[in-house]
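Sharing a structure below in C-alpha cells format, with a few things to ask.
The other protein chains are all here in position, but one chain of the complex has been omitted.
Per-chain numbering from 1; labels A, B and C assigned in written order.
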Amino acid sequence: MRVRVSIIGASGYGGGELVRILAGHPEVEIVHLAADSHAGQPMDVLFPNLKAFTERMTESPDIPRIASDSDVVFLALPNGLAMDLAPPILESGARVIDLGADFRFKKAEVYERWYKTPHRSLHYLEEAVYGLPELNRAAIRGARLVANPGCYPTAALIALLPILRHPAASRRGIIVDAKSGVSGAGRGISLGTHFSEVNENVKPYNVAAHRHTPEIIQELESALGEPVSLTFTPHLIPMTRGILVTAYIPLREDVTGEDLTGAYEEAYAGEPFVRVLSEELPQTKATLGSNFCDVAVRVDRDAGMAIAMAALDNLVKGASGQAVQNMNLMLGFPEDLGLRWPGLYP
Amino acid sequence: MRVRVSIIGASGYGGGELVRILAGHPEVEIVHLAADSHAGQPMDVLFPNLKAFTERMTESPDIPRIASDSDVVFLALPNGLAMDLAPPILESGARVIDLGADFRFKKAEVYERWYKTPHRSLHYLEEAVYGLPELNRAAIRGARLVANPGCYPTAALIALLPILRHPAASRRGIIVDAKSGVSGAGRGISLGTHFSEVNENVKPYNVAAHRHTPEIIQELESALGEPVSLTFTPHLIPMTRGILVTAYIPLREDVTGEDLTGAYEEAYAGEPFVRVLSEELPQTKATLGSNFCDVAVRVDRDAGMAIAMAALDNLVKGASGQAVQNMNLMLGFPEDLGLRWPGLYP
Amino acid sequence: MRVRVSIIGASGYGGGELVRILAGHPEVEIVHLAADSHAGQPMDVLFPNLKAFTERMTESPDIPRIASDSDVVFLALPNGLAMDLAPPILESGARVIDLGADFRFKKAEVYERWYKTPHRSLHYLEEAVYGLPELNRAAIRGARLVANPGCYPTAALIALLPILRHPAASRRGIIVDAKSGVSGAGRGISLGTHFSEVNENVKPYNVAAHRHTPEIIQELESALGEPVSLTFTPHLIPMTRGILVTAYIPLREDVTGEDLTGAYEEAYAGEPFVRVLSEELPQTKATLGSNFCDVAVRVDRDAGMAIAMAALDNLVKGASGQAVQNMNLMLGFPEDLGLRWPGLYP
Partner (left out) sequence: MRVRVSIIGASGYGGGELVRILAGHPEVEIVHLAADSHAGQPMDVLFPNLKAFTERMTESPDIPRIASDSDVVFLALPNGLAMDLAPPILESGARVIDLGADFRFKKAEVYERWYKTPHRSLHYLEEAVYGLPELNRAAIRGARLVANPGCYPTAALIALLPILRHPAASRRGIIVDAKSGVSGAGRGISLGTHFSEVNENVKPYNVAAHRHTPEIIQELESALGEPVSLTFTPHLIPMTRGILVTAYIPLREDVTGEDLTGAYEEAYAGEPFVRVLSEELPQTKATLGSNFCDVAVRVDRDAGMAIAMAALDNLVKGASGQAVQNMNLMLGFPEDLGLRWPGLYP
C-alpha cells in the first residue's frame, strides 16, 4: 500500500513542484491538495504542466481530515502559519515536513527577531530536525517533524561546510554572495517580481538584512562548535530557477585549490545529490529541474582567499526535492527514490 | 537483457537530450556515444547535467562497430550525413531513427530542391517511415528506418490535422505562424544565435523559404489526399526551449469553437502525448522538458477564420522525446515507456 | 518661453516614458506629474533612470490647476478615465493627447461593445483625431484632442496600409499575428505578468477577442473606403519592450516581393520614423528605445500570399514617442524634434 501524502499550500510554486516530483515517486499517493485562496480550482489549471497527471481539485484546508487521511503532510506555506498547523497534524500521528521557516531555529528568540512574530509552538520547535541530509541524515531518519532548509542556506551550507572544517580556513569574515532566479520569491505577485522590472536587470536586496543569514550561521556554528561571522547578500537575476552561491573564506594558512577540492570530494563521497566539480565550475543550468547541488572550490593565493561555489535549483534541492529526499529518509525508503534524474540542458 | 542503443551526433542538443531521456528508460543501455568533432571528451563535460549519469567518453564514429554492437542507432546529425550512414547500419541488422531531414521526403526531388544536394539513398528514402506517431503509428511499429519529424512540422501537423479533416475547413490559404526558442537552431555557434543578438529581440527568418514548409505540406496532402496551400513563417524568440504554432484556417462554413474543440478531443482521445485544451490556451512553459504537445482551437466568426494552436518542447516532442517514442513503438514497448513525466512549471 | 506640459498618469510605463523622452526635448518644460495612487512619491524613485533629471514629486490630479497651468496635457491612464478628464482640460484651452482608447473610435457603439462601458463624451469623441501621423498628419496638425493609437494598431497599420492600397492585395482574410514584450501590459501587477510565469514562455491571449481588432479594422476601412475582414492574434513573449507584427494578405494576382517593396518605399518616402527594409527583415531590437518602425514585405508565390512585417518599441512609437510626435505636429514644431536618436543595439 502506498504512503498517503497531502500538501497544504498546493497552489504555490513549492506545492506545484511537490506534485510534479511525486508524480514520479513509486511509493506514494496524494490524498489531499489544500490551497486556501485557490480552493476549488483544478490543480492542472493552476499548474498546466500537470494536465494528464492529476484531475484533483484543490480544497480548503480541513486539518483534522487531512491529518487523519495522511501518513505525511507537506506544509508549503507563508512563514508563520505552520507553527499552528503542524501540532494537530503531528498529534494525530502523521509526519510533517515544513518547507517554511517556522521550525528551523533552535532558539525562539532568533526566529522572533528576524520574523517579527512570537513563536507559538516552542515544544515542536525543540523537537524539529533541520532537514539538510548532508548534515543531519541520522536525525532526519527518526524525525516526526522536519524543518526543510531555506533555498539559500541549502546552497550556502553545502558550499561552506567542508572548507570551514578545514584547518586552513578562518571562520570570521566569511562572505556569501548569492544570485537567485525569481521563482525563489514565490508565486505571490508584486512590483519587484513584475516581468518588466526584473528582466534585463540585476539587483541586490535585503543587504545585511536577509532572514536566511541567521539560519546559515546557526547551522555552521552548530556544526563547527565555534562562532562564525558571515555576511550574506542575495541578488535577484533575470531567470526563473536556480541559485548560485559564491562564498569567500579568508585563509589562515597557505593551501592549494587541489587540496581543498580533495576535502570536498571526501566530504561528499557517497552523497547521492552533491556533485563535486574539479575542472569545471558550478552553473545553475547544470542542475535545472533536478535535485543536484554542484560545488567547486578555488584559491586566490595572492589574496589569501578561498572561493567556494554551489549551484542548485531553488525549487528542487532548494525546496521540494529536498523535502521529498527528507520524506524518503523519514520513511526508510532509498534516499534517492523517485528523485534521481538529470536536469534539463540547455 | 536491455536493448543496446547508440547515438551518432552525441555532442549536439539532440544527442544530449537523447542521453538525458534514455537515462530514465528502464529497457535500454547506451553502448556508443559518437561525436566527430568532440570525440574523446567526457559526455558529462559536454553536458554537465549528465554528471553522475554517465562516465562515457564520446568516440569517433566507427560505423561498422556501432552497427554490430547496437539494436537501435539514433542519428542526430546535420542534414546530408544520415543518407550515407544509415544504409550500412540497416544492412547489419540494427534499426535506425534519424532525427535529421534525409529520410523525411517521399520524393527525392523535393529534398533536392530544398536541401540543395542530391539524394544518395533512394532505396531507403522509399522505405523510411515518417515518424509522427499521431499520424503513422501502425507503420512505425513495423519500421526499420524512421525519419523523425522536424520540430516545426510536429507542432504544425498536430495543430492542423483535425481541423483540416473537418468539412468546414478550407485547405487553401492556410497560415502557420511559428515562434521558436533558440535551441531549435542547434548547438552550432553563429551570430544569429549569439546571446546579445537574440535576447530582448523577436525576428522572423526564412520567410516563405523555410525547409519545413514542404515537409508540412507533404504530410498534410498525404493525409488528406488533396492539395494544400500553406504559408509557413518561423520566428526566433528569446527563450531556450519551446515552439508555439498559431495556424489560421479559412472556414468555408460556419462552425463554433466548441464544435471544433470536440473534433480535436475525438481525434486525440487515447493519444498519450497530446493534450487538448478547451478553456485554456497552449503555452510552451506547460510542456517544458516533457514529451507533451498541447493544442487548442478557436473561431473568429466575424472573419470566418479558425485559429489552431499547438505548443511543445522542440527538443523533446519536437526531436529526442519523439525519437524515443518511435523507438518504443518499433520495439514493441509501451509507447510512453520512460517518457511519461510532467514538464517543469515555472 | 517653453511649452508647459503636464502628464496625468505619470507612475505607469507610458508616463515614465513621456518624462524620459521629454527630458531631451528642447521646447517643453514639465509642470505637473499627476499619479493618483502614487501621489507624493518622488518621480525618480518610481523611475530610477530619471535620477538627476527630475526632483519633482508626483501629485494627486487636480484637474483645474493642471488645465490652467498647461499648454498640453498627456493622459496616460487606464481606459475609461480620459473621457471624463479631457473635456474640462480642453475647455480651459489646453490641448490633450490621450494615450488610452477612449477617443479612438468613430462610433461610440464600437467602443461600448469592446470596452463594456457607455461613452460619456460623444462630442469630443467626434472631434478627436486618430493620431497616426503616417495616416493623418494634416488633421493632427490642427487638432485640440488627439487619440494616440494603440501599440498593436500602430504596427499593424504601418505594416498593412501600403499593401492593402495595392491592387494585387485582397482585403478579405487578412491575418495579423503579433508578438509583444511584456511592458505592453503596463505596470499593474498580475499573475500573467509575474516574471516566473512569462519567462521562457510564449502564449497567445485574447484570441479572436482583443480590443485592438476593431481599432485596426476601423482605420483600414476608413483609409480604403471598403470593408476589411481581419483576424488579430496577440502573443506574449519573454522580453520587456518590442512588438513584431507578421501580417498575411492573400494575393488576387501575381506580384513580386520587389514590386511590393517598391510600393512601401514610395508610401513611406519622407516619413521621419518609418524605415523600409529590403534585404533585411524587421526585428524589434533594431528599434529598442527609439521612435522608429521598421517594415518589410515578402511574397510566398507558391501560396499566393504576401507577408508584411513591422517592428517597433511599444513604449515609444507604440505609445509615448508617438504622443510626442503628435505634440510636435500639433504645436508646429519639426515633427522629429527631440525624438530623433537611434535605438540601443544590442
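Assume a contact is a pair of C-beta atoms (placed from the backbone, for glycine too) under 8 Å apart; a residue touches a chain by one contact, two chains touch by 3 or more.
The structure presented is a predicted model; accordingly, all values stated were derived computationally and were not measured.
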Worksheet entry | Hidden partner chain, touching residue among A:62, A:200 or A:226 | A:200
Worksheet, complete the sentence: Of C:20, C:104 or C:235, the residue touching the omitted chain is C:20
Worksheet, complete the sentence: Out of C:148, C:170 or C:183, only one touches the absent chain, namely C:183
Worksheet item: Which residues does subunit A use to touch the chain missing from this display?
Response: 173, 175, 177, 179, 181, 196-197, 199-205, 207-208, 229-231, 233, 235, 237-242, 244, 246, 248, 250, 281-285, 288, 298-305, 307, 309, 311, 346
Response to the item:
Touching the unshown chain, subunit B contributes residues 13, 181-183, 187, 189-191, 193-196, 198-200, 238-240
Response to the item:
It is residues of subunit C that touch the chain not shown, namely 13, 16, 20, 23-24, 45, 47-53, 183, 199-200, 240-241, 275, 277, 279-280, 283, 285-290, 292, 294, 341-346
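Note that in this section only the chains that are shown with their structure count from here on.
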Worksheet item: Imagine subunit A is simply missing while all the others stay put: what groups of chains do you get?
Response: one piece
Response to the item:
So the chain most remote from subunit C by C-alpha centre is A
Discussion item. Are the interface residues of subunit A and subunit B largely the same numbers on each copy, more than half shared, or largely different?
Written reply: same
Item to complete: Could you please state the distance in Å, as a whole number, between where the Cα atoms of subunit A are centred and where those of subunit C are centred?
Response: 45
Worksheet item: At what distance in angstrom does the C-alpha mean of subunit B lie from that of subunit A?
Response: 36
Practice prompt. Two or more other chains in contact with one residue: find those residues in subunit A.
Written response: 13, 183, 199-200, 240
